[in-house]
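Apart from one protein chain that is not included, each protein chain of the complex appears where it belongs.
So, subunit A:
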Amino acid sequence: MQTFDLAAEGLRKLNETLHAQAGSTNQTLWEVVNPRGSHAIAVGLDAPIEVTVKGSTGYYCAGMNKQATVHVQGSAGPGVAENMMSGTVVVEGDASQYAGATGRGGTLIIKGNASSRCGISMKGIDIIVHGNIGHMSAFMAQSGNLVVCGDAGEALGDSLYEARLFVRGSVKSLGADCIEKEMRPEHLTLLAELLERGGCDARPEEFKRYGSARQLYTFKPDNAY
């Protein structure tokens, strides 16, 4: 285990050090202490390493992650795991707005609540939230899966494309072109796998599925409002 004191050595040195870990590195375990809410911690990683951040982070923690597993032992600021390509990011606490925004792959697990715009414009990422999510989540979400074990705020899935949304609790309101859809066996199977991956204590049968009505897929004047 390598320990990096962010307060002593600084952000540039941290990211430089993590970027230098080639795919074949034997230094696979990293611990970051004293994060103190810093922004851009462990961004742009591209190696199968495991990074544990001992505390809460600011904006864009683990942004654009590839391959790495980043564990935040605290809460995460806005834009955690934004545009993630692959790998896993786990947030023990809550996540602020735009969690997993535009993510293309990998898994983001939030054990607390997520704020507004969770999964906004997601493009293939799987996001699993143990708690609740805020308003305008999955806005313009293109693909991937968003699992919410708690409740969802207003305008869920507004202008949704092909992403699948699974919510166990209540949904305050659905956004434009987002509808409840039938939970077929293949969705139950998929959801079971996602819940297991996310370490969630919930059964797939307790969830409802939401998706696109595909009425906005071709621009028509009637769709303007």
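Everything that follows uses one rule, which is that a contact is a pair of C-beta atoms (placed from the backbone, for glycine too) under 8 Å apart; a residue touches a chain by one contact, two chains touch by 3 or more; residues count from 1.
The working rule: contacts and distances are computed from a predicted model.
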item	value
Chain excluded from display, named as in UniProt, from "Cytochrome C oxidase subunit I", "Acyl-CoA dehydrogenase family protein", "RNA polymerase sigma factor" or "FMN-binding glutamate synthase family protein"	"FMN-binding glutamate synthase family protein"
Option from A:Gly44, A:Gly93 or A:Gly169 whose C-beta touches the chain left out	A:Gly44
Of A:Pro35, A:Gly124, A:Gly157 or A:Gly211, the residue in touch with the unshown chain	A:Gly124
Full-complex contact with the absent chain, from A:Pro35, A:Gly63, A:Gly175 or A:Pro204	A:Gly63
Absent chain, residues of subunit A that touch it	11-12, 15-16, 19, 39-40, 43-44, 46, 58-60, 63-64, 66, 78-79, 82-83, 85, 98, 101-102, 104, 117, 120-121, 123-124, 139-140, 142-143, 159, 161-162, 217-221
